[in-house]
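For this view, one protein chain was removed and the others were kept in their places.
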């Protein structure tokens, strides 16, 4: 049942295997493919944006199309690329790090993936059906509620569906981490990546419902004639802004925290030291998550909330610099006195520190409300968030992929290609976005289709576009690396990096059931502890016995597909009431599958202990 | 634990809903879900509060709301909370029949509640001409109360399905957690209603 | 073996009793909730001053919710630590959300 065996099956069987899988390791691969695809798509849109802005008053794309590009770039990157790629890492690693054979809700886990995928596909169908959403990824009303066409409807329903998937994923990880830890794996012995997974999932749990409600209200306004955001009916467009940012700000920490977790593990492994100030790191993670819910109005300083609200939110926002700083310094002191080995995973992590620090500091500058009156909605903000998102999240994903690739696929990504990717992407990144800080203050608002000649903005934009091309080259080299490694790469053992945590104590890629015997955890960095005491692997906490595993099922796929159909029904019923039948059919498929799920008992299956011993040594 | 033990346990443990790992997971996961639901309803309440005076020339909350019906609805829902507590009491005592009876009563109360709510909406729409599209207030009112009503409906369907599916085979460690979290859900619906009758109806008429 | 069943029996009895007591508590809780509801409705009908009623209504609602959570949903029981944390987390976010939407939307 392990991935190696799956490769020997025919294509159809493999496909069916993946469509029905509830194995977190395979779901991780699905997320990686889905998220990777959307990253390329979002990158392509970014390239189109940059080409349009290469010179003043360019007409590479039309005004309306530009707005579609920038909206879809932001939406795709955040919801369909960054989040799923992070979910790929969480799925691949978290159960292994806590010594679990499975996640708490394998069914929900797979449902979460398919909902994300079908939501994303629904959203992107808009390109071919009369135009993509064009009101920005923030979709501020009333622009979004009054835009003609169906673009924004696709935004609303696509995000609603994929958002539901994310919420399920979040609950799954929370319960997995609480209930499925191996014996001895106390909370304060969990690797930091697992901790960040935990806090991120809690943020998802509390942040996504606000988006859900916001999207419902917007859907009602657009499709059913309600007046939440319509001033003529007594509505108020600022409600959308609040709901969006109550979700939106925690969302950016949902993205960055797992990246922080990756860096913590990578730094510790490749400097051969335990993480400096582990307790403080955990505390800081929780604190960032907590404060993350009290600052959303810093996106709304110019909305006119008044000086009192602006000041409160300004100070609350600045406070986040403290726990983040704690992390930065703890990382530096993890490296301090270590035996630092620099490879691709480490390069991305090391590059993260200055890049993210710059982004964080421009964040604090933005938090100064009176200064934000100038920064807001200019390229300064664009520079800020690409510095934290690309310099933090994307670097983190790259670091994590290089670090865990051998665990996921049993092969190490090529180092030379990895370094080429890194340097082109890194240089391109700074070229693209550093200059944008200045462009913003020189009078270039964001979301501008064209800028005028003679306004001093030409050179900066040209440099920025050149940088973007470097990033594209980097991304393509990475893609090449993945292909070449999967064809030619050499197999490695379970522990290629001299790892410290539990995932390195089992074969690569891990067997279907992860751990033949659950390990006994005796402290932080459990595998390291065993190694320092001269043992090669973990001491088991139980005798070899039968292992209970969940059964594969197609139902999550069917349910998501049903919602996908219903999505089209909702969108088009305004034009023609007969589309309501699509709503009923789609919901019928979805509810029918739910009904089957609840009526049909599914107790999973057992792997007998006699079958376990067949050659799974390290 | 083997299938046999789960489906036909020799002795029912003290807390059957948490006796298996699946049960524990369901239990915890569902509570977390309720934490998220809290934010969901808060967003709806916040929106309602922000828009409750935006009647756009249409009827206001003072003109619309009568308290008699709401009082009856409240009593029904509160009582259904108690009956579902009884059901869980009997579940823990492994008295399946009694549990089914009390769940049945809960469902009846819930259905009546839903019927009254539909009647209320009908009155507003037909007699007062107050609809989802009348004003921002109308949109917010129907959305908030309707979301709650939708939760009631879903809860009823859920409980009915559970009762029907397990009517023949009785209580076991596989379905006990399902009954338990369905009852948690039902209580949560009541929690939300407490705020609805306070914030929407009572505060709407003073 | 005999000993074992015996202890199970006493244990069962003990739990039965505990559950009975708990049930009694829950009925009392229910009675209180009904009472609170009646108080709330009569207060509104009686037409007292707005500024006086609203805080009381809110307090009554909050107490009712605490009853539901702690008595009906057993949030005080062992094994409910994390549910409690998550519910309070939810309430904190909920509170901030409602507060801002109430205060900051019209100015």
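Some notes on this structure:
Chains: A, B and C, in written order; residue numbering restarts at 1 for each.
Note that contacts are C-beta pairs under 8 Å (C-beta built on N, C-alpha and C of every residue); 3 or more make two chains touch, one makes a residue touch a chain.
Keep in mind that, in the parts below, contacts and distances are computed from a predicted model.
UniProt records the chain missing from this view under the protein name "Cytochrome c oxidase subunit 2", selected from "Cytochrome c oxidase subunit 2", "ABC transporter permease", "Dihydroorotate dehydrogenase" or "Molybdopterin synthase catalytic subunit".
For the chain left out of this panel, the touching residue among A:337, A:493 or A:604 is A:337.
Of the listed residues A:130, A:183 or A:325, the one in contact with the hidden chain in the full complex is A:325.
Looking at A:273, A:386 or A:516, the residue that reaches the missing chain in the full complex is A:273.
Touching the chain that is not shown, out of A:146, A:551, A:578 or A:598: A:146 (per the contact rule at the top).
Counting the whole complex, the residues of chain A in touch with the unshown chain are 62-64, 67, 135-136, 140, 142-143, 146-147, 231, 235-238, 271-274, 276-280, 302-304, 306-307, 310-311, 314-315, 318-319, 321-322, 325-326, 328-330, 332-333, 335-342, 350, 353-354, 357-358, 361-362, 364-365, 368-374, 376-378, 423, 427, 430-431, 434-435, 438, 441-443, 445, 447-452, 454-460, 463.
One rule holds for everything that comes next: only the chains that are shown with their structure count from here on.
In whole angstrom, the spacing between the mean C-alpha positions of chain A and chain B is 33. Within chain C, residues 82, 86, 89-90, 93, 97, 100-101, 105-106 each touch two or more of the remaining chains.
Of all residues in chain B, those touching 2 or more other chains are 28, 32, 35-37, 39, 43, 46-47, 50, listed in ascending order.
Residue ranges on chain C touching chain A, taken from their complex, read 82, 86, 89-90, 92-93, 96-97, 100-101, 104-107.
The touching residues of chain B, when paired with chain A in their complex, are 3, 6, 21, 24-25, 28-29, 32-33, 35-37, 39-40, 43-44, 46-47, 50-51, 54-56, 132-133, 135-140, 143, 161-162, 165, 174. Chain A makes touch with chain C in their complex at residues 178, 202, 205-206, 210, 236, 238-239, 242, 246, 293-294, 297, 304-306, 309.
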